[in-house]
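All protein chains of the complex are present and in place, except for one that has been dropped.
Every chain is named by a letter (A and B) in the order it is written, and numbering of its residues begins at 1.
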Amino acid sequence: MIRVEELEKHFGALHVLKGVSLEVQKGEVLVIIGPSGSGKSTLLRCINLLIEPDSGRVFLDGTQVNRRDIRPEWVRQQVGMVFQSFNLFAHLTALQNVTLGPIRVLGTDPTTAGAQGRKLLARVGLADKADAYPAQLSGGQQQRVAIARALAMNPKAMLFDEPTSALDPEYIREVLDAMAALARDGMTMIVVTHEMGFASEVAKRILFMDAGRIIEEGSPEEIFHSPKQERTRMFVGKILR
Amino acid sequence: MATTVAVPTRSSALRVRVSKTAIRGAEMAVGTILVILILQTVLRFNLLDEDLWKLYLPSFLDGIVLSLRYLGIILPLSVVIGFTIGWARISRFRTLSWPLSVFVDFFRGVPPIIVVIFAAVLGPSLLPARFQSQDIGIIIAALTLAMHSGAYQSEIFRAGFMSVPRGQLEAAQSLGMTNGAAMRFVVLPQALRLSIPPLANEFAVVIKDTSLLAIVGGFELFGSSFIFEQQILFSPGNQLSWIFVVWTAVALVYFVMTFAVTELLNAIDRRYHVKGLEAVTV
Partner (left out) sequence: MPATFDEQRRSRVRIVDILLAILVTVGILAYILDVLALRWGLSTAYIGRSYPNYLKAAWISLYVTTIAYFIGMGIGFVLGWARSVRTLPLARVMAARRREAVAAADGGSPGAGLFLGTLLVYGIKYYVRRTADAYVAIIRGTPLFVQIVFVWSAVLVFYPRLDPLVQGLLAGVIALTANTGGYQSEIFRAGIQTVHSGQVEAGRAIGLSRWGAMRYIVLPQAVRLVIPPLTNEYIGLLKASSLLAVVGSVPELTTFGRSEAFQTFHIFEAFALVVGIYLLITVPVSKVVEWIERRYRIPGLGIQAPRTARV
């Protein structure tokens, strides 16, 4: 479904991605963990071409998409993204946030988009918050609206960049539940998260990233309980404590 | 605003707000009358002096009409200039940014009256001969005023754009919007809302600035009244206290105009106000 080969990315003198390759099958959930600054967010942003990689290839359904003749906007329609800081459009209500993409990008007519939007909000448990502005929602509710917003584009895959790390503990559960439900429905997902419980429960594979490279790959069991690499062991030891 | 997703009409809330404007208006009216009464007692004049108004009314009304006409040109033009420059300066066209920052610093550093005075004299020579006419000096001076305010407004719009968090643009792009669409449907509506309160201030300044045109012969309200004052001063037999009537009346008109414009913009601000949008600055 999504395949990445030999991605390289520099920010000025900073070498952030040093040849990253990975593959995700249709319906699979892949979790990426790694210390701060290791390039996880940059990797996700390269996959939906929010950032243009310096070199390397990004494939979507077998087609290379980081090519001159493919519009990055088209790629981003196919791959939804959920941000750490929600980034809900502050001037729009929850429902308007969800319908903006369908109306403006896909050209759906507003009534249909509205009906779909309400369904999606109901799916993340927010049917009654359709007319609330982001500032009137809790962090967990905002993040669930953000998930609905990404789903409204009917994406083939979803990227989650630490979706719960800006949340108060009491709201983390509801967001993870929404994500788990999504996974059960067969969504292809790449999730950057340090929520061990979620990773063990939902993911088949976990990647450990450090300093722009993928250091280790394995099942949750392997990564969390018997990591092969020393650095993985140290990192896992820290977050498990 | 170009958001097609209609902002819900909060009609009951709107009614409360309208009456708030009404209360402020009433308060202002009472205050103004009080101030005028005090001025009249201290400086010993009568604002409704019939003899004076018989002489003064024509130039008073002509002045107001001319002021409004100048405003009708200057205000919209200054918004266009300010918005364009503000946008250009945050765009990635660095090439534009430099000359524009020189433009902005120039107009912000020089008193507008100087720009007006010299624009009226020097300005016409920048234009080819077929544009020359009797009033070209004043027209150029008015345009320069628009540029002057445009320079200030460009900073307002620029600040508005810059206080929209980068994540908003990123989120819009992640939905597959082009840069243009993200700008139009996500960044612009927020930036404009954030710009309205400082714009209200700036519009008041523009209204007051039109009086500067008097110094180059644009006889709007201030100018026509200034001429009239000279007549009072230099024709014996006139009451000197008439001067105070003239200037109180002129001040009153400007006051009402600035009050109306700021109230209007504030009402728009309240109408389109979104809770939390003022707090998104990062």
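The rule is short, and it goes like this: a contact is a pair of C-beta atoms (placed from the backbone, for glycine too) under 8 Å apart; a residue touches a chain by one contact, two chains touch by 3 or more.
Treat the numbers as computed from the prediction; the structure is a model and nothing was measured.
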| item | value |
| --- | --- |
| Of B:Leu52, B:Leu66, B:Ile81 or B:Val164, the one touching the omitted chain in the full complex | B:Val164 |
| Full-complex contact with the absent chain, from B:Pro112, B:Gly137, B:Gly150 or B:Gly218 | B:Pro112 |
| Missing-partner contacts on chain B, residue numbers | 28, 31, 34-35, 43, 90-92, 94-99, 102, 105-106, 108-114, 117-118, 121-122, 125-126, 161-162, 164, 166, 169-170, 179, 183, 187, 198, 201-202, 204-205, 208-209, 211-212, 214-215, 222, 226, 229, 233, 240-241, 243-244, 247-248, 250-251, 254-255, 258-259 |
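The criterion applied here is as follows: only the chains that are shown with their structure count from here on.
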| item | value |
| --- | --- |
| Residue numbers on chain A that touch chain B, as the complex places them | 48, 50, 73-78, 80-81, 83, 85, 87-93, 96, 99-101, 103-105, 110, 131, 133-136, 146, 149-150, 153 |
| Chain A-facing residues of chain B, complex | 3-5, 8, 165, 167-168, 170-178, 181, 185-186, 189-190, 193, 274-277, 279-280 |
